[in-house]
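Note that one protein chain of the assembly has been removed; the remaining protein chains are unaltered in position.
Moving on, here comes chain A:
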Amino acid sequence: MASASKAARIGEEVWKSRVDKVNAELVTLTYGTIVAQLCKDYESDYVEVNKQLEKMGYNIGLRLIEDYLAKSNTMRRCTNFKETADMISKVGFKIFLNITPTITNWTSDSKQFSLIFDENPLADFVELPDDGRAQDELWYSNIFCGVLRGALEMAQMQVEAHFISDILRGNDSTEMRITLIRYIDDEMPMEDD
């Protein structure tokens, strides 16, 4: 697909030339500390931890989209959701984390797809708590869902994102499901009184 290879080229070029890099282990450890602290603060209420991670991600996404647009030199909106998916995976994840999750499992109406994370820098060296519940309740990388929701909302797309499997839980792959709910309309100026 033309747009996919173009996205891959942009992502590669931006990653090489325009991005300040930090040590990957620093990211892994910092994120791990945040999750561990949340688990402590919410007394291992993992549902609440997922929610807080999503919220943090959302607030990151609201700003990150501007940096994404600036770095990738994007001047225009994607023409369809498929192109959006390509840009998320091959440009977004590429320039910020140097990974390109695989896009797959499109629904026939092209409104829902999966991202499969073959590698996930957040989850290196991680073992979920061994309390019998974390394996079933905690979505360790849930911050990604929030980032995508926040970023796409600013680009006038309302989406819903959640993980459906995680290698950390013993699944075969780490898979996130993203659903386009609607395109958000422009806000109208207020009537003058």
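The working rule: a contact is a pair of C-beta atoms (placed from the backbone, for glycine too) under 8 Å apart; a residue touches a chain by one contact, two chains touch by 3 or more; residues count from 1.
The rule is short, and it goes like this: contacts and distances are computed from a predicted model.
Within the choices "Kinase-like protein", "Trafficking protein particle complex subunit", "Geranylgeranyl transferase type-2 subunit beta" or "Methyltransferase small domain-containing protein", the name that UniProt assigns to the complex's undisplayed chain is "Trafficking protein particle complex subunit". Although one chain is not drawn, the whole complex shows that of A:Asn73, A:Thr107 or A:Asn171 it is A:Asn73 that touches it. Contacts to the hidden chain, counted on chain A, fall at residues 59, 62-63, 65-67, 69-70, 73-77, 79, 154-156, 186-190, 192.
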